[in-house]
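Of the protein chains in this complex, all but one are displayed in their positions.
Coming up: chain A.
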């Protein structure tokens, strides 16, 4: 069957499934809209959290980032999973016991300050909108590539589907749709990985194949990969080349940022008990780990496959010829991706061959020149983001696997977009309208305003997805920086300290936020306007700390400021001390939920 038809069948069927679930799981009350009625089983909630958390970045980009850098980019694997330990041990059970609907509501109540709640709402909305732009752009690209519609049409179809299940279903609809999306995305990610692992190592489990032997040469796979990439003049795959301090802080920033992202935290409001909130964080990580343990294998194996495709006679033989690339089946994917502009090559010395190597390595360039292949690398463009999507084609897998990966990429982007939109709409309707402007709003009106806020958020996100601000990519660092430097420390101190008061918490959040923001702007340009930066991430202001790694420093400043200022000012009143004590003890969690 034609690949194009297969893509339509897989994507169409997955979308029909999501809409079917949405009709079945309509939200009838604010509790169902914000927290799925708190009746979600921890395993189901863990699966939904996995889909919510794993975005287009995890599904599409991460393996590519690891493939082309190797060990140094392990920071993404450790950082994006380690945050769940912080969530499980320091936030999830206590916020579930608190028993309200939003993250900012906890901050406002615990620090008895509408200002604190407002600061939290602003951080939450900025972080979520930044994130959602990336997801919407990803949806447009995936549609463009697999359904051959233009970017705008693709994005509008995606937005309509999210609209259908998120506006009507709220958290309840989103939760059950995310469960389906998790199944689609994990199947799509692991099936090609299993095939490729079998081809290369004979081991069906990619994570084990990665540390196994390369079937063709009998050598350990990683030793083989190290050998090939260094013969091409690149850094050894398993070796450490990045700056250690920056690696540590970047990992830590991703961990703290993960634990501070509102759309992830709010998933723990949906489970029935405190005990199940603890289990649920573990199940979420189980489902995330299935992808995260596979991703490094996908990266390493794709790097090996690509290197061997470009040097079919070994690195000391002839490079691939233009004629082979045009005529042989296993190179067909390259022509398809060349059309998208994300992959490119050029026969610079006119010898009819495409030599792929690191031309930045002077010795290698000289050796290539001497061998007659020219001193310039001729695989001129290889966008990291195409690696996972092109992977089944690179390994010559059947057409249905390619269609499945397309549906999986869309599931990852849509599930995260829906979770973020829900976080934005509950912040607007519950924290801004109900909490600040019209506190006497009836439940029916609040539910209606939550739906209107959701619809408005989808329109804004679609608009921004169609016209992405030039800084969309840089702002991911901002989203993590904000979450790490403002939200996580405030939540943690709210639970683990009885002494931190309103003044302390607000000044801590503001100091963390402002210093992190200024540090990012100093390196990336003020408001991301190119040319207005005073420093560059290749030579940062403080030691070797890049702006993307600054969130951990911002968080430390937040903690220090809040503690020092709280000590110098009046202790919180007795009712706040009582609130903290009640949050710390699981008994009575049902009652806390029932007063809504």
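Going forward, a residue touches a chain if its C-beta (ideal position, glycine included) is under 8 Å from a C-beta of that chain, and two chains touch if they have at least 3 such contacts; residues count from 1.
Here, contacts and distances are computed from a predicted model.
A.B. asks: Using the UniProt record as the reference, specify the protein name of the hidden chain from among "Putative solute:sodium symporter small subunit", "ABC transporter ATP-binding protein", "LrgB family protein" or "Beta-hydroxyacyl-ACP dehydratase".
C.D. replies: Going by its UniProt entry, the chain not pictured is "Putative solute:sodium symporter small subunit".
A.B. asks: If I consider the whole complex, including the chain that's not displayed, which of A:274, A:413 or A:553 touches that chain?
C.D. replies: From the options A:274, A:413 or A:553, the contact with the absent chain belongs to A:274.
A.B. asks: With respect to the chain omitted from the figure, which of A:239, A:444, A:542 or A:571 is a touching residue?
C.D. replies: A:239
A.B. asks: Please pick, from A:5, A:23 or A:89, the residue that touches the omitted chain in the full complex.
C.D. replies: A:89
A.B. asks: Which residues does chain A use to touch the chain missing from this display?
C.D. replies: 66, 71, 74, 77-78, 81-82, 84-86, 88-90, 93, 207, 210-211, 222, 238-240, 244, 247-248, 251-252, 273-275, 278-279, 281-282, 285-286, 289, 292-293, 296, 577, 581, 584-590
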